[in-house]
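Written below as structure tokens is the structure these notes are about.
Only a single protein chain was left out; the remaining protein chains are all shown in position.
Now for subunit A:
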Amino acid sequence: MTTLENTPPQADRGKVVDTAQYGLAGFLLVVGVVVLVDAAGLRDGFADQPVQPHTFGYIVGTVLVLLSVLLAVATFRGDVAEEESGEDVDLTQGSDWATVAKLGAIFLVVVLTISWLGWAIVGAFLFAGTAWVLGSRRLLLDVAIGAALSILTWYGFYVGLGIPIPAGILDGVL
């Protein structure tokens, strides 16, 4: 808490409440409680173990709960987060959460299918899919680049670096 964020330039000294921050505070509370419950469930360590396994858990959990309260209070008092800027980030527009959700869906498919289909196929799908979601409109080219990348990296890791990434469904073909 510094004074910087208590007086954000765009807030005219008053009630700009960043409601989403309550969500973050709630998340911290949940994490803190989970850590505390987990710590409470541990058996006592050995007699010669001066730091009990639950000690750090209790400390971390308690502080997380405390931080969540502090954050909620700060939010209520008009504390606004300073969003991170970057080279390709345009904060003047609103946030486009639909794109993020689509990326998440693609990623989920990747996680669920990678053991079965293997990196070569899933990697190509990941590249082409995310490029499409991010605004590329040349599907054939996207797929071609994705396939080239995933097959090259697979061979590069397998042959060049000696890291045998499982081939999945293409086992024997690659």
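Here is the rule we go by: contacts are C-beta pairs under 8 Å (C-beta built on N, C-alpha and C of every residue); 3 or more make two chains touch, one makes a residue touch a chain; residues count from 1.
Rule of thumb we're sticking to: contacts and distances are computed from a predicted model.
Note on the omitted subunit: UniProt lists it as "Tripartite tricarboxylate transporter permease", one of the names in "Tripartite tricarboxylate transporter permease", "NAD(P)/FAD-dependent oxidoreductase", "Extracellular solute-binding protein" or "Succinyl-CoA synthetase (ADP-forming) alpha subunit".
Among the residues A:Val17, A:Val31, A:Ile151 or A:Leu174, only A:Val31 touches the chain that is left out of the figure. Panel shows subunit A; residues 1-7, 20-21, 24, 27-28, 31, 34-35, 38-39, 42-43, 45-46, 48-51, 53, 56-57, 60-61, 63-64, 66-67, 70-71, 74, 81-91, 93, 95-97, 99-100, 103-104, 107-108, 110-112, 114-115, 119, 123, 126-128, 130-136, 142, 145-146, 149-150, 153, 157, 161-163, 165-166 of it touch the chain omitted from the view.
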